[in-house]
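Take this structure first; my questions come after.
Note that one protein chain is taken out, while the other chains of the complex remain in position.
Take a look at subunit A:
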Amino acid sequence: MTAPAATDPSTAAAAAATEETTRTSESTAPAARLSHVSKSFGPPGARQHVLDDITLDVAPGEFVTLLGASGCGKSTLLNLVAGLDSPTGGSVHVPGGRPALMFQEHALFPWLTAGRNIELALKLRGVPKAERRPRAEELLELVRLQGAHRKRVHELSGGMRQRVALARALAQDSRLLLMDEPFAALDAITRDVLHEELSRVWSGTGLSVLFVTHNVREAVRLAQRVVLLSSRPGRIARQWEIAIPQPRRIEDGDVAALSAEITEQLRGEIRRHGRH
């Protein structure tokens, strides 16, 4: 396995034909490249194959959602890309360095204020002290939480916490943002608002996003490409390029139609498991 590290020229060369300067290599190298990744857990004899032969590129600036029923290993896949776990087979390559990761729970540190959480992320990536406070204010403003710097985590609502978590993830200044069902625990109205917020932030920053969800409409609402995973083991079952122009809304006809198609496919995948 290739550890997420600085741009690896050999892999980048395999992707693009040639590269004269680092600049072109950066613009053509994928934000994440997974080649024939497999992952199994447990002792030999009782091994559980969670992921099998996953090959997936996330292009720079691309928004990809990974969709699947439970047991498809989508969170495991995200952990592999985040470098929190290593694959059993195949390779995971993240040229831009350590990716940012947002969890289903906000995972903000309750001993710090909202602003300090962001400043810690800045500090850990080596931003000088004098620049941290203004940068944190900027990021809070980006998620429309200006003035929340001194708020304690428990004083914020669920939606506000996820926005601070988004700001903290953005503070890592990574080219790749991984999101593990970040809005699953929110109420429908708040989730809807955060979809708009995320779309807005994404189009403003040119980030690559790999977004895991089990919510088909959410996947279609947000992504440029939806990747459907089958379950046990997780394999790529099908992919859809989504051409519906942004800004989209979850109740749009196009979104609903494509969601229906993908849902049908997903149900088919789930039914297969009932047959034996």
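Assume contacts are C-beta pairs under 8 Å (C-beta built on N, C-alpha and C of every residue); 3 or more make two chains touch, one makes a residue touch a chain; residues count from 1.
In the analysis below, contacts and distances are computed from a predicted model.
Enquirer: Which listed name, "Isoquinoline 1-oxidoreductase, alpha subunit", "Membrane protein", "RNA polymerase sigma-70 factor" or "Sulfate ABC transporter permease", is the one UniProt assigns to the chain that has been left out?
Expert: For the chain missing from the view, the UniProt record says "Sulfate ABC transporter permease".
Enquirer: Decide which residue listed in A:45, A:134 or A:206 touches the omitted chain of the complex.
Expert: Of the candidates A:45, A:134 or A:206, A:206 is in touch with the missing chain.
Enquirer: Tell me which residue among A:43, A:128 or A:245 touches the hidden chain in the full complex.
Expert: Here the residue in touch with the unshown chain is A:245.
Enquirer: Among A:94, A:156, A:170 or A:212, choose the residue that contacts the chain missing from this document, as touch is defined above.
Expert: Within the whole complex, the residue contacting the unshown chain is A:156.
Enquirer: Looking beyond the chains shown, say which of A:120, A:185 or A:270 touches the absent one.
Expert: A:120
Enquirer: For the chain not shown, which residue from A:53, A:138 or A:254 touches it across the whole complex?
Expert: A:254
Enquirer: Could I get the residues of subunit A that touch the absent chain, sorted low to high?
Expert: 61, 82, 84, 98, 100-101, 103, 105, 107-112, 120-121, 124-125, 144-145, 152-160, 168, 172, 189-190, 193, 196-197, 199-200, 203-204, 206, 224, 241-247, 254
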